[in-house]
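Missing here is one protein chain; the remaining ones are kept as they sit in the complex.
Chain nomenclature is as follows: A, B and C, assigned in order of appearance, with residue numbering initiated at 1 for each chain independently.
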Amino acid sequence: MAEEKKYMTLSMGPQHPATHGVLRVILELDGEVVHKAIPVIGHLHRGVEKLGEARTYLQNIVFSDRLDYTSAMNNNLAYCLTVEKLCGVEVPDRAKVIRVIMAELSRIAAHLIWLATHALDIGAMTLYFYCFREREEILDMFEMTSGQRLTPSYIRIGGLMNDLPEGFLERLKKFVDNFDAHVDEYETLLTKNPIWIARTKGVGYISAEDAINWGITGPVLRGSGVKFDFRKATPYSGYENFEFDIPTGTHGDCYDRYLVRLEELRQSNRILKQAIKMLPSGPVNADVPQLVFPEKEKVLNNIESLIMQFKLASGGFTVPKGEVYASVENAKGEFGYYIVSDGSSNPYRMRIKSSCFINLSALPFIVKGSMVADVVAVIGSIDIVLGEIDR
Amino acid sequence: MQNYLPILILAIIALIFACGSLIVSSLIGQKKPNEDKLRPYECGVIPVGDARQRYPVRYYIVAMLFIVFDIEAAFMYPWAVLFKELGWFGFIEMLVFMVILIIGLIYVWGKGALEWE
Amino acid sequence: MNSKEIFETIKSDCKSLITEAFMGIDIPTFVVEPDSLLEFMKYIKKMPQLSFDLIADITAVDYPNRAKRFELVYHIFSIKNAVRIRVKTKVEDGGSVESVTSIWRGAEWLEREVFDMFGVTFKNHPDLRRILMNEDYKYHPLKKEFPLQGYEES
Partner (left out) sequence: MGIESHLGIITTSLDKIVNWGRKNSLWPMTFGLACCALEMMVAASARHDISRFGAEVFRGSPRQADLLIVPGTLTKKMLPYVLRLYNQMPEPKWVIAYGACACSGGIFNTYNVVQGVDKVIPVDVYVAGCPPKPEALLRAIVMLRKKIEKETLKDRV
C-alpha cells in the first residue's frame, strides 16, 4: 500500500533575504528536492495603473521611476517614448544621445545591484562592497544632473529636465575609463571560483524554445542562446548609431546568464564611450511649447512663458486620441508602456508591461526538481524587482 | 592539586558568567508573550503542516556513515600520540582496524549508498 | 518582412476571422471575434514566415458605456521579423474568452492578472486564480467604477 507521498510545504516567504523584496515562493519539498514551487506576488501591488488614470501625463513620469527602481532612467525613457509617439513629438539629437547615456548608466547600475545581491545570496560577500562602490559613482552622476539618486525623473516628455551640468562629461569620462578594469576585478573574483561554478553551472536550465515560449526577454533569454535585444531589433532614441554586440550564452543556466550580464556591462561601457565622443550640441528640449516647460529665465521675464508654465504645471497638456505601445530594453528585459488616450490630459488606460513579471512566471518551470539552495540561485539569476512585478 | 586551581577558577568564572547573564536578562528583560511571538517563525507566514514528517532515508544513511568514519578517525588520535612507544604492534593493530573499515567502505560504495539521489 | 507586408498577408489570409484591421499609430492592429481568437492566434504563431512566438503583453481596457465592456488587447512580437502586432477582442462584463496559454506558456500570469483586475475569465486556463490581490478579494480594482482609494472595508 504505497501511501500518498506527503511533501513538506515550506514558505520562502515575503520576508526572506534571497527573495529580493517581497516575493513569496511556496515550496513543496521532498527532503531537499523541490517538488513544486508556487510564487505568490502582489505584496507590493500599489495600484500604479489605476493611479495613472487619475494623474496627468506629467505626473505619471514620477511613477515610472518607482517601478523598476534599480534602473529608473530606462523606465522614464519607456514612458516618455510612448507619450511622444502619441503626440508625434521628435526629440532633438542632443537629448537622444543624453537619453542613451542615462539609459546605459542605469543599466550598469541595475546590473551592479544584480551582481551584488546575486553573489551575496550565494555567499560571496566582497562583491557586494565592490559593486556598490561603482554604483555610488553612477548615483553621484545622477544626483549631479537631476538632484535625485535613485528616482531622478530626469527624462521628460519632449526632452530632458535640463541640460547636463558642467563637469558631468569629465566625471563620466573618468568613470568610463576605469570601469572596464572594475569589471575584470569582478571577473577575477567569480568566473573561475569553484564554489561559484558549483552553485551556478547547470543550475536553473531553460532551453531557448522554452524561454521564447514563456515570453522571457532580456539577459535570461540571451543566456539561453537567443541573440535578441530590443535595442538592435527595434532601435529607439538613436540606438542605431551605436555599435555594440549582443552577448549570448550557450547552456542557458545561471552561469551563462552571469557571463551574459558581465559582458553587457562591458558593452554598455562601450556605448558610453561612443556617446561621449558623438554628443552633439544644441537644444535639449523639442520646441513644442504646449508640451515642454519654458526655460527658467524666460519664465521669470516674460508673461507668456509664465502663463504657459502655470498652465502646464497645473492642468497638464492634452494628448490626441489614440493608443500606442512602446517598449525599451530594460536591464531585465522588455519594459513597455501601452497608453490609451481619450484626448484629455489624463491617460484613459496606462498599462505597464514588465519583463520581470513574465520572467518570474517561468520560475516553477525552471526550478522543478532542483534543490532548495538552487531556488535562491535561480531567483537571483532571473533578477527580479518587485516594484515592477506588482506595479 | 596545585595545578588544578586555574581550571577550578576558570570553571567558576564560566559558571558565574553563564548563569549571571541569564539571571540578569530574565530580571531586566520585559516579558510580553503574545500569540505570534510563541509561534515558530517562517518568513512572516503561519507555518503549514508539521515538520515531524517521514524524512527520506538518505539522511539516515549519511549520518550513520559519518559516525562510523568519524570514530575511526577519533581512534587514530591516541595511536598517533603514542606512535613511537607502540611501535610495530600498534601499527599492525591499527592496520587491522582500518582494513576492516575499508572493507566496509568498499561494500557501502558498491551498494551505492554514497550517491545522493 | 516588415510590418506593412505582415499587415497585408494577415489581412488577406484570414479575412474570415478578422472583423476589423487597420494600421495603428505604431503597429498593425486587428480586431477579432472572441470565439475565433484561438484560431487566429494559432495561425499567427504557426505560420513560418510570420512566427509571432513571443507574447509581449495581455491587458484589457474598460469602456463602461459600451455593450461589450472590456476590450482585451494582446501584444505579440515576432523575433524573426522584429515586428509587433496588436490583437483586440471585445468581451462583455463577466464574460469569458479562450485562454492562449496553450499557445504561449508566458500568457498564464498575464491572463491571471486580467482576471484579477477586470473579472474576465479565461476558459481552460491552467490555474485561474487572483495574482495581485488577495484570493478572497471581492472586487476587480481596475474597473472604472471602482474608486481609487477602494472601499473602506476591503
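Basically, contacts are C-beta pairs under 8 Å (C-beta built on N, C-alpha and C of every residue); 3 or more make two chains touch, one makes a residue touch a chain.
From a predicted model like this one, the values you see are computed outputs, not experimental measurements.
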Touched by the hidden chain, restricted to displayed chains: A, B, C
Candidate in contact with the missing chain, chosen from A:136, A:209 or A:287: A:136
Chain not shown, touching residues in chain B: 27-32, 34-37, 39, 41, 44-46
Absent chain, residues of chain C that touch it: 133-134, 141, 146-151, 154
Contacts of chain A with the absent chain, listed as residue ranges: 13-17, 21-22, 42-48, 50-51, 62-63, 65-66, 69-70, 113, 116, 128-129, 132-133, 135-136, 139, 149-151, 386-387, 390
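Keep in mind that, in the parts below, only the chains that are shown with their structure count from here on.
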For chain A paired with chain C, centre-to-centre distance based on mean C-alpha positions, whole Å: 24
Centre-to-centre distance between chain B and chain A (centres being mean Cα positions), rounded to whole Å: 48
Chain C: positions in contact with at least two other chains: none
Of all residues in chain C, those that touch chain A in their complex: 24-27, 53-57, 59, 61-62, 73, 75, 79, 82, 84, 86, 104-110, 113, 117, 130-134, 141-142, 146, 148
Contact set on chain A toward chain C in their complex: 41-42, 45, 47, 49-51, 54, 85-86, 210, 212-217, 226, 228, 233-234, 322-327, 334, 336, 338, 340, 348-349, 351, 353, 357-358, 360-362, 365, 390-391
Chain B residues touching chain A - in the complex, by the definition given at the top: 42-45, 47-49, 51, 53-56, 58-59
